[in-house]
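Data first, discussion second: the structure below is written as structure tokens.
Of the protein chains in this complex, all but one are displayed in their positions.
Naming follows writing order (A, B and C), and every chain is counted from residue 1.
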Amino acid sequence: MGLFIWIRDIATGFGSLLVGMGVTIKEFFSKDVTQQYPDERWRMADRFRGRVDLPLDPLSGAHKCTLCMMCVRACPNDSLEIVQSKGPDGKTRVLDKYIYKLGTCTLCELCVEACNFDAIRMNHDYEMATYDRQELTLILNEPATRPR
Amino acid sequence: MPASPQPFVLSAFVVQLLLHPGAALSGTVGPALKGLLLGLGLGDTGYNAVVALLCFVVMSGFVTVTALVLTLAERKVAAYFQNRKGPNRVGPWGLLQPIADVVKLLQKEDTVPRAADRPIFLLAPFIGMIATYMVLAVIPFDQGLSVTDLDLGVLYITAVSGLGVLSILMAGWSSANKYSLLGGLRSAAQIVSYELSPALVVLSVVLFSGTLSVQAIVEKQSAQWNLWHMGPMGVLGMLIYLTAGTAEINRAPFDLPEAESELTAGYHTEYSGMRFSMFQLAEFMNMFIIAALTVTLFLGGWQPLGLLRFLGVPGYVWFFGKTTGVMFVIMWFRWTFPRVRVDQLMKLEWKILLPLSFINLVLVALWAAAGVGK
Amino acid sequence: MERQALLDAVLALCAEAVVDNAPQLPEVKLPRAKFRAVMEHLHSDPGLALDYPMCMTAVDWPEQAVITCVYHLYSFPHGHKLVVKCDADRADARMPTVSDLWRGCEWFEREVFDLFGVSFEGHPDMRRIMLTDDWVGFPLRKDYRDSRIAGKTY
Partner (left out) sequence: MMNLSPQSKDALKTEEYWINMGPQHPSTHGVLRLVMRLDGETVLEVVPHLGYIHRSMERMCEWDVYPQLVHLTDRMDYLSAMMTNWAYVQVVEKSMGLVVPERAEYIRVMVAELNRLSSHAMWFGAYCMDLGAASAFFYGFREREIVVDLFETLCGQRLTYHYVRIGGVSKDLTEDFVPRVLDICETFKRAVDEYEALVSGNVIFQQRTKGIGVLSAEKAISYGCGGAVLRGSGVKFDLRKNEPYSVYDRFEFDVPVGKNGDCFDRYQVRLEEMRQSVRILEQAVKQIPGGPSMADVKAIRPPKGEYYARLETARGDMGVYFVSQGGTKPYRMKFRSACFSNLSCLPEISAGWKLADVVSILGSLDVVIPDIDR
């Protein structure tokens, strides 16, 4: 009896291994799912949240920021900072620097939701690694300082 | 006095070398070389030394190439099992990947832990390689094509293949790392246990073939491979041999000495650079050896399959083809199964494989006594 | 057990208990002297059988100079919940442990010890659990200040 159980256990065990091997060999001949990242790039979803961007209006070449500071207030991490000054007429305020600290940003999109003027958006940039921490502090209204 | 230069047609020689390398080497090259060396006054000892050196060089090249190909093959096979592409950046289909790996490993610093037992730590990788080379000496790649054909070849293999454990044990002990130590200890227990059932299975083949010479075992399979010539015992024997062999070379699902999720890298945790790659090399060559021995013992070695012999495909092609097949199965094991636990591993050997191989041996003995093998 | 019945049962155990008619869960505040005995009853009394430690934490009240330990308990057999509170003195924060009753409280209490500095008497392993062993101060106390904290400090 014991011998019978012994043989049965070996047989069922062996059978179970064969079933597993059947699954893997099926996968061996099935199509691979690799996406070869630097070569094949995917189209980012429309809602993809990359880093914060201050787009310029293609026609006027100006940004839409009205310095309402809603985005700065909405940011949980103090990632945004707006430096402003009085304009030439001494009354209107002018955006000097829209400072964005990518290093502390969690890409939560609260600032974009807070903006009533569609002045900022999350762009589709996902390759945000840099060699230096300094490069993570961006000044969004000066295109020259943007990485790449 | 050198042997008189016979009319020697190079192309005919090449053809013979390609079709029957064993006969070409022993029939033409061997005597010519012997004549040349004796003529130089080196004598038999000198001749043997030169031949040994040549064999070593050839086998070194063979080992290097095989191991490189196997690293790539393993990664590719793994990738296909996992729905990936595998290495495909270096060269077409990633064919040059192993070279890139070697270059990378060569550039790496060869670190030795401060607390390590230095001489043993440095020596350990080489012991493993030596054991591997020693087994390779008797494997028949084709008719008459092996480094040497010992009368006691099978016994020699059984004796020498256990040497590899020494390397793992030395590495594990000398690394001054508890993970390495655990890996080494596991390996010692594992390899010592798993010497038994393969030995018994080999014994059953010996019993059936009536010879201890590896070449002769293959010769005997010219009509029928042992796999079916030995009846059900052939299949059972091969399964036992493959399982135990996989365990003996520490491959998944029996890769306990280097169980990644438990011991990080086991006995070679502390190794880096070329010394690390020596272990890898030995591991891949051991896989080749187990596959080659399985082929030799059960799948007719370089013997072609049945009527396909009339195709005139050279024996070594058959040999390597079959070996590749068996190696694929071993890789297939690795990429399918979870790892067994250390005590279950022992249980598998002592409670299942060993009794099975004893039964197998007795059955084969009866089978042989009934006169089937004759 | 119904909310009122549950609270009555606790009051029967300990007359000094302050029942807070909190909107969400039935809640009692126990005096520290009786805390351990009542908790033992709550755990083992088959009628109450609050066997599941849902949550255990503390709240720092610097004005009252107390750290309130809050135990959220749940009963698998009966399906009722009870919030038990007990004040620890802020200057000399000590509480009896309940980690032998609810094993899960062992780590909860370590966390409270780590972040609030409430020492649980009778706890088998009263060490810091999150922070390093040589950390100074208890970060979740309201008066904790740390110059290493980046970001907002207001």
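Simple rule for what comes next: a contact is a pair of C-beta atoms (placed from the backbone, for glycine too) under 8 Å apart; a residue touches a chain by one contact, two chains touch by 3 or more.
It should be emphasised that the depicted structure is a prediction, and the values quoted were computed from it without experimental measurement.
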Shown chains that the omitted chain touches within the full complex: A, B, C
Touching residues on chain A - with respect to the absent chain: 12-14, 16-17, 19-20, 22-24, 27, 33, 45-49, 74, 76, 106-110, 113, 122
Hidden partner chain, residues of chain B it touches: 78, 81-84, 178-179, 182, 185-186, 252-253, 255-256, 259-264, 334-344
Contact footprint on chain C, counting only the chain that is left out: 22-25, 27, 51-55, 57, 59-60, 70, 72, 76, 79, 83, 102-108, 111, 115, 128-132, 139-140, 144, 151-152, 154
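Keep in mind that, in the parts below, only the chains that are shown with their structure count from here on.
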Most widely separated chain from chain A, with each centre as the mean of CA atoms: B
Length of the line joining the C-alpha centres of chain A and chain B, rounded to whole Å: 50
Junction residues of chain B, two or more chains touched: none
Chain A residues counted as touching two or more neighbouring chains: none
Residue numbers on chain A that touch chain B, as the complex places them: 6, 10, 17, 20-21, 23-25, 27-34, 36
Of all residues in chain B, those that touch chain A in their complex: 77, 79-85, 88, 332-333, 335-337, 352, 356
